[in-house]
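In what follows, a single structure is set out as structure tokens and then discussed.
Heads up, one of the protein chains got dropped from this complex, but the rest are sitting where they should.
For reference, chains read A and B in written order, and residue numbers begin at 1 within each chain.
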Amino acid sequence: MLKLTEKFMRIIFLIAAMASVLAVIFICVFLFSQGLPTIFRIGVFEFLLGDRWAPTAAEPLFGILPMILGSLYVTAGAILLGVPIGIFTAVFMARMCPPWLYRLIKPAFNLMAGIPSVVYGFFGLMVIVPLIFDWYGSRFDMMSGNTMLAASVLLGIMILPTVINIAETNIRAVPQELYEGAVALGASHERAVFKVILPAAKSGVMAAVVLGVGRAIGETMAVRMVAGNQVAMRMPHEFLYGVRTLTTNIIIEMGYVEHGSIHYGALIATGVVLFVFILIINLLFTAINHDKKEKSKRQKQNHGETSV
Amino acid sequence: MIKNLIKLAKRKKPADWLRFLLTWTSALAAIAILLYIVGFILVKGIPHIELSLFSTTYTVENQSLFPALVTTLVMVAMTLLIAVPFGVFSAIYLVEYANRGSKIVRLIRMTTEIIAGIPSIVFGLFGYIFFATWLGWGKSLLAGCFTLAIMILPLIMRTTEESLKSIPDSYREGSFSLGAGKLRTVWRITLPSAAPGIFAGIILAVGRIVGETAALMFTIGNVIQLPNNLFSQGRTLALHVYQLSTTGLYVDKAYATTVILLVVVLFINYLSSAVERRFLQKLR
Partner (left out) sequence: MTKYSLSSVNLWYHDFQALTDVNIDIDNNEVTAFIGPSGCGKSTLIKSLNRMNDLIEGCRITGEFLLDGEDIYGNIDVNMLRKRVGMVFQKPNPFPMSIYDNVAFGPRTHGIKNRTELDEIVEKSLRDAAIWDECRDRLRKSALSLSGGQQQRLCIARALSVAPEVLLMDEPTSALDPISTGKIEDLINELKREYTIVIVTHNMQQATRISDKTAFFLLGEIIEVGRTEELFTNPKNEKTENYITGRFG
């Protein structure tokens, strides 16, 4: 009787554990089975590299290149603005911050990670967008401040907690011996941190950046609220124009799309492209982490700590 | 204090000064941005918080957040009901039963990481295709909460795993040495000891649910009404904020509603870290 319960519950736990596997399979199957046929119907080339998106025209066109570029632009902008601040802040948190200040700001960054996208979006809409319009509006004959720049700035802010937390953890993980070695040679605290600790934590910091990229490329609501969302081929220097990303393309048009139409399929296909982007980023992250583990193993061995 | 600063100033080389300033200004800027966001929303929103905001009926003149609040609570409860057993049980399997490094564990870990990385819009898309359309549930609370349950599964799994792992093996050994089986050891010793840590994770998941929008837009619909059955449509607080702020007609209401959302989410996050802190202290 007891033996039976043991076996039964073991199977229950195993089944529960398979839920995540099942979920991934279902997500892949349903997205791909509905998205891929549409891609082939439109033509892989025309879909991925087509520069016109006119789903409701008499002769509809389904090119998502503008959206792919849009996603890349706003993400790049977010990285440009958010990553330096994020990494320097992480260095500060790990090695410079006085303990009393740390106790205050560490929880603050954790809270920052919890603020919902819509709140960021609303803030962007009410503060960043008008600010950009005030600064550049008259000079560049802008219609509104809903621009690539607004989205980049907002995303740069939104990825801060991710970058800071991951990078801080990894900078902290650098063995203290390295720091002591540098200081023992007469290096100042700042020099030891920047020239020894930060390089040693390089792959961990890279992992933080990659995770920030994932966060930025997948963000939907906040971008939707500030980016302007015009479908148009943009160049990087046209950051004062509106832009549409992969994510916003889905959220905007899913509301009115005719179910089962080729337009519907094209939106799911947009999701597939986004999903593949994210998978690549995940793969990159895993690879970096793997590399990091190997490296720290070697470092430990060099310090004579053999693991059993 | 000032003397120290002067001493410091004399001692540092220019390059060190630069590094010093870079880190301090970056950190202060990051904090300033955060404070500005929160402060801005609070200052703009608090004056517009009125009792009518919580009126039980929603009208065109008075966009009460009451129906959205109730829907949010219902969604939280239903999503947890699905995700917590699955999340906690799979963590139990991974920590207490499976051989570490076995193929099945690696597979589960990989898929969990994939789910954790998927953007919420993709969940929304999947929820719409699968739950709402393929299973024929339509846009409904049920479709919404299943979508969210998948989304928060990795979070609950990870926090439960970490809590279980932080329970010293000596507890398990003590239980086994008295002739208790695996199940009894897990159920009576390990799980109760890990409960506060798991609880902290669940609270964090609640924060995610309350703040979510993109995954819900096409899965629970966007209708303002009190939920009356599993298949009714609804609108959560976060979706309500989105609607109010993008229509541009009710800016004051939008500010006030955002304040409520922000305060609720921040409080939930604070609660989670407080519970976690106490848990870790107790273990020590």
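Criterion: a residue touches a chain if its C-beta (ideal position, glycine included) is under 8 Å from a C-beta of that chain, and two chains touch if they have at least 3 such contacts.
As the structure is a prediction and not an experimental result, all values here were calculated from the model.
Asker: Going by the touch rule at the top, give the shown chains the omitted chain contacts.
Answerer: Displayed chains contacted by the hidden chain, ordered by label: B.
Asker: Can you tell me which of B:Trp24, B:Phe66, B:Phe176 or B:Phe231 touches the chain that was removed from the display?
Answerer: B:Phe176
Asker: Give me the chain B residues in contact with the hidden chain, please.
Answerer: 99-100, 168, 170-181, 184, 188-189, 192-193, 282
We adopt the following convention: only the chains that are shown with their structure count from here on.
Asker: Could you list, by residue number, the parts of chain B that touch chain A in their complex?
Answerer: It is residues 12-13, 15-16, 19-20, 22-27, 29-31, 33-34, 37-38, 40-41, 44, 85-86, 89-90, 92-94, 96-98, 104, 107-108, 111-115, 117-122, 124-126, 128-130, 133-134, 150, 153-154, 157, 181-183, 204, 207, 210-214, 217-218, 238, 241-242, 245-246, 254, 258, 261-262, 265-266, 268-270, 273 of chain B that touch chain A.
Asker: If we count contacts the way the header does, which residues on chain A are in touch with chain B in the complex?
Answerer: 2, 5-6, 9-10, 12-14, 16-21, 23-24, 26-27, 30-31, 34, 84-86, 88-89, 91-93, 96-97, 105, 107-112, 114-123, 125-127, 157, 160, 164, 188-191, 193-194, 214, 217-221, 225, 247, 250-251, 254-255, 259, 267-268, 271, 274-275, 278-279, 281-282, 285-286
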